[in-house]
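So, subunit A:
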Amino acid sequence: MASMLEGSGLGLLKGMAMTFRHLFRRRITTQYPEQKLTLSKRFRGYTLVWDKERCTGCATCAKSCPQGNIEIVTSKGTENDYVVEKFQLDSGRCIFCGLCVESCPYDALFLGMEYERSSYRRGDLVLSRDKLLFTPDKQRSAYARPKLEPGLPRQTLLIEGDTGSKKR
Partner candidate 1 sequence: MESMSSLSTDMELKTEPFVLNMGPQHPSTHGVFRMRVLLDGEVVVDLEPIFGYLHRGIEKLAETRTYTQVIPLTDRLLYLSSMACNHAYVRSVEKLAGIHVPERGEYIRVIMDELMRISSHLMAVGFFLNDLGCSVYTPLLYMYREREKILDMFEMVCGQRLTYNYMRVGGVSGDVPEEFMPVLKRFVAEMPHFIAEYEQLLAENEILLARTKGVGVLPRELAINASASGPVLRASGVKWDIRKADPYSVYDRFDFEVPIGQVGDNYDRYRVRIMEMHQSLRILEQAMRQFPAGEACAKLPQLLRPAVGEAYGRVETPQGEMGFYVVSDNSIAPYRMHIRPPALLNLTALKDMVVGWKVADVIATFGSIDIAMGEVDR
Partner candidate 2 sequence: MTKALIGQEVAKQIGERVPQSVVEVSQSWILVRPEAVLQVAQFLKNTPGLDFDYLTCLTGADYLDYLEVVYILTSMKHNHSIVLKARCTREKPEVPSVVEVWRGADYQEREAYDLLGIRFVGHPNLKRLFLWEGFQGHPLRRDYL
């Protein structure tokens, strides 16, 4: 039967029936500014979070960065340690691969969860020490830090028909 009707426009009608069915389906759109997706727990956000207390200034992160994007300057401290004078990330060049976070031996570096980081000026994308500094209100990603994973909200999944939550 199918072969007999092949080429007689039935395929076109089938296609139209398929698109017509979609008229009655739920829209999957996340209305972004009002409605937001909860990101993955391991989300690699477009900033770093740097824990000053834990950092020893070993610069492993700077060495592991593929494009040498982390600038870290240390000086000899009072005791047998180093003081980090400058810790700077050019987020306009960073590709957020997470290698720095993975390589940090003291768990002092985290990826952030932020992505709303556009700017009008190129210079604003260079994040200095203060902007990267860890404060309790900053959300840290659990990428390469599995300990943080339980504390983070569940990711929004499209497969569950979820289109994100209104206003965090």
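FYI, a contact is a pair of C-beta atoms (placed from the backbone, for glycine too) under 8 Å apart; a residue touches a chain by one contact, two chains touch by 3 or more; residues count from 1.
A word on the picks: all candidates are chains of the complex that A comes from, given by their letters.
Quick caveat: nothing in here was measured; it's all calculated off a predicted structure.
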(request) For subunit A, choose the touching candidate in this complex from 1 or 2. (result) 1
(request) Spell out the part of subunit A that touches candidate 1 in their complex, as residue ranges. (result) 6-7, 9-12, 14-15, 17-19, 22, 28, 39-44, 64-66, 95-99, 102-103, 111, 141, 143-144, 146, 149, 154-159
